[in-house]
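Structure record follows, encoded as structure tokens.
All protein chains but one are shown in place.
Chain naming follows the written order as A, B, C, D, E, F and G, and within any one chain the residues start at number 1.
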């Protein structure tokens, strides 16, 4: 349920296309829809400005499909199913044929429709090529939430000239998402160069003492640069979402 | 060196109060002042909009005093010396008598002068009474950087009605800093109630499996709420600084 | 060996259906049955009020079958084989055809027979949809041990209104089992709302800094709410068992 | 504010000793009393059956005294100030002269008054002599909350006969609190001997790989015994509180 | 090269069946045989009383076979290949057809020949059924090294009567190997009951906070019982070897 | 209560110096003496061959003194109070004036009397000079328990020739206690050179990634040498005790 | 782009084989080649003396192939693709048929050409046979970078005589790479025997408390030997590269 849909319902009464009772029935499902195994938070967009997002990892395929069917009925636009693989997409596509799959970002978009962005730029940086899937999750999330997104990949600090050559693009961003594995030093360097919020996303890219992203996480939390905050390891969605909130203030 | 001071120097030449050579000499210290044991980043305010901040913990008293003397000569306003204790303050006060000490926040303000805020509210919340020192560090930092700051303390989720009674104040904030130790659940609850950026500050308050703030940190990083990002344990300064950057966008 | 069975054996002597020697022979297997690789604790129900439970994970299929055969001979009712998968069930079903499999809870019930509950309610809550398998293990365990069980799933604190809408059901419970992964904040909120024991079950649901359930575990151990205690990560059986003990006091 | 006090207020109106407006004013402070740095949860006893408890560790002495004065005015009985040391007690005693200090348990009782117990026994066990302070915190908490408490100390499993000699006392308890440091094996053994809830309290007693109580915590969480749940390291108060809730069901 | 074989070589000279030069050539391979990727330690049995043991896990199948061929040529008896799976055994058996495979213990014995034991008993205990593979590795190792071994499995402390019923067998042992996962409490209880060395073997059996055997390891290292020492997680071979050394003193 | 004392009591009856009733009264305290806060395990020497040992760290001075007075009355010989500091010794000495203090080993010996050793040598090695206190705790314990002890200190592997020059002494030992901090490599080297049991004691000596002895502990547990087992960090007493058990087999 | 190639380009202008504009166009790609998902650092060899290296693990096969094609066009010699498996090699070989695969070292060499070494020896040691893959990665890297490399494998300290027998070869090396898993004691022993830099490479070889190489890492970082430094777990490439830098000074 978003603002537009709510207005449409009320208009329907005004226009005589629906009775107050009809609409009452529909609104009763607010603030959430109880499916037993899941409670769809219809109130969410009204409250936070963003629709419900379905995190697929760990959910059974039956539950995911049940949720998709609910959204099909409600007709909400641009619902994100994150951490989705090929198999999940195929099942959703059987229910909602026009669902789109961004494989690199592991995101299925249900009931996709064009989104206008606010013209202010969110920049997504990665230290290496292996960090791209997490970066794409962040970028796609931010785009679907109405932001202009620019990507600059593989500018880790081991080749500082690559990063410095992009300084103008970096400084022209409104919010920066810096995605890095290994030691995550990209974040510290970026934060010293700009006066914009830097959302750091540690990734599990690396080996040995990387310990599944712990080294990058600790590096980013200890970053001596200013304006840095950190989200969970590999949490591209969270970074994209937060960047969108800040970019729309 | 801030924008005002730079302009004043240039005006001096225009007015014949200084020669180009004189000013050249002063500007040569840009972008930083090499004191051997420390390199004062004069360029910082021009680059990031904020003055240099001196983190006192771990520095020798001699070094801190040397840095204070440098700022005395340069006349920069509202320089923050964070993580300062009584002893540090006393030494700085010998050099710069009008320095002010916020004991709870452990901050010394050198060359204090009034700051105008931008009217947009940063809200600083704490889960408990013991989290107040970290919260005060955040609040003081944000105030000195030109923000309107409101404090609501001791609204942890164990007494949810205390938190809910403050919902209007919470929702009217532009940026929220949520400070909590123990399990840090305050952050998850807050993030579900607002559509503003929530900067989570884990504190080392607690005992046993708190492990020096680790439990709160992990709780906040794993928060299922949206719009949350996290800074280092007890890092009130970082949270206040980031909140200020976002609040001034 | 349960109380009913023991009474039946003694009655048999009284009725002349068995000699004392016969029964003596049967009772000699008490207090346990030594199968070499396993020692079936026949004494357990007499001592603790609950039958032996077989934890299948890590046991060889041969050993599991051997134990099942022993129970077949003894005829004990409602023996639980926990952490059982499809393959384990199929092997047990060859030996004991009326065994039942609760796939979601991963529990096989051997020699199932109807159980009367004591009318007092144990409530099983989950924060999300992915926590359901662990919650079902707890709920099924509590039901088979003679309790009335109610389930409310997907009421995590990110959508607090979902939780608060269920407050009456929650407050009417005698014992609460709260199952949550990620940061486990559900537990802290619940504990502040009720005056009943809350058994917290951290799950391994999550990713990144979740570290296999560690974040939820630490969050729950540090919960500032009162009346909370914690069991091992994903230990639905232990929670259900303990809830049953408390609910039958 | 407890039930008795609320009744008294209402009676005052009935008796003409107070106007509705007077009482309204007093009740307005419900559900909590906002002292800025702390929010006294007056509603708590009505909601959970237990009075507010003040955890002193980490709070400034000024804040503790401020809270004590509030309770002095309100006249609540048997308020617990936990983790209090000699210095804290002395300050509180200046404000509330009849406050009592249980040094071993580190608890100050403000406005102490006799408590009737329900006759059902809570048993507090320790593995060693060094675990006694945590055990006393649990025992004192349970006593003040209206329970009969029995203590058996120093019955660790290294001398199993010491434990077994107390089996009758152990089995006659309604709820058991088992307090142990080092490897915490006491819990596993106890849990196998009784059919009552066992609340395990790991302590930080030990050295080397004890890691501040981690070894006991992990041992207890992994206990193969049934009916066990665990609270935070050294959390005697939490254990006593939970035991009281269960014991009063 | 063992003592018998060395003596035989020398006898051959005495008997004229070999020249000193021949034997010299054979002895030159002492103290080790350099195969490039491995250096067979022929000197080992002379020095430590035990033959070389080949730890298969992590070695390529080519290297394992190369080592097996070397032993085939040298004719050493009862060489152990530990951590061997079915595939490894099949390859070795192609080279040395009379090799034997103890599948449960994951041990291949090359050139097996009967071993006389010294009559003194090593007892191998397990807490549960899932600990048996590690226990069998220990028991098989001790047997092949010339010890009388007795096994008692599934006597964990959750059913203390099972353990106590075996007390006579336990007290009659010369050395005890106690194998346990989860919380490892078996070790603490055993150590309090006997005056013999107890070699504790933590296993990775368990789940959740077991952390791959860490809980059992910490429990055993912190055991308050006397006479306990610990080997690596799942290190059945090391325990069997050490027990043999002690048992042969 | 040791064997000699028991025999003396029985002799007293035989000789008419005591009645059976008198002795019965004394024996009734067996198997333990309940002091409330401590249960003295009088049965211990009969059961394990060693007297009770009092671990002082973490115990209140009152409790320690109470225990000392009990031993004074019972007259047991050579009771060890380990982890004792100067202050503890002074208090004990007031009660039992002939108590002796081994300051380096942090051990007080109550009722000291000469001990005969069995002639078989236990060797205590240290890697460095800083490991000596732990080594002395082990050595003193072994001596008081009737063993011949030899010490070789500061033979860490960084100067291998120092170690190799002592090879004869090392090989002549019956049991070896190897005490090392930092990386603990001494243990691996020793274990490859001898065919005797090596008891490894990690110490907390070191800094940085030593993590309070964790590095030495892990090194020793992973030692590729044979015949090694490990005790808790800094647990000199446990090592000395275990060595004595093995040395007396 | 290496020095030779740059010189050749300039020579081409001198010789009239190319115009300045042509070469300008080629040089414009310096300092890096932006492929979107990757930025090839052409400047690297000029700056650091070594060509770009492609770390394959975690990169998609499409990205790896894209990078390989770029190098094919540029014609750079001896480019290393590390952490490559059979599948990666097959794809690269389709693009660059003369690529070579060192399977044990998991390295593909693109555009291989003979390398002259500087005659100074780098020695690569392993403690065991299972450490060989990491050692080969180091050795191959060092060889391709122009060094003479000698390998000595399986000389762990459990059989010290194997190590000591190679002392002359060890002491004749200019730089030593010591590769070891488990407890990593090899490093401490080697460092005490030589006066050359020792680059320690912990491997993830081991089990149980090895924790994926952590035990070896901590052991090496705490090594009491002089001249030791450590690289990431299993980082053979980094060790080989660093050894080459030192060996060419």
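The working rule: a contact is a pair of C-beta atoms (placed from the backbone, for glycine too) under 8 Å apart; a residue touches a chain by one contact, two chains touch by 3 or more.
Everything numeric in this text was worked out from a predicted model, so none of it was measured.
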item: Among G:58, G:128 or G:238, residue touching the chain not depicted; value: G:238
item: Residue in contact with the excluded chain [from B:109, B:124, B:217 or B:245]; value: B:217
item: Chain A, residues in touch with the chain not shown (by the definition above); value: 127-128, 156-160, 182-185, 188-189, 191-193, 206, 208-211, 214-216, 218-226
item: Absent-chain interface as seen on chain B, which is shown; value: 31-32, 36-39, 41, 43-44, 57-59, 63, 83, 202, 204, 212-214, 217, 232-235
item: Contact set of chain F toward the excluded chain (per top definition); value: 129-130, 132, 153-155, 159, 161-162, 165, 205, 207-211
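Convention: only the chains that are shown with their structure count from here on.
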item: Interchain centroid distance [CA atoms averaged], chain C/chain F, Å; value: 45
item: Overlap residues in chain G, where contacts from two or more other chains coincide; value: 159, 208-210, 214
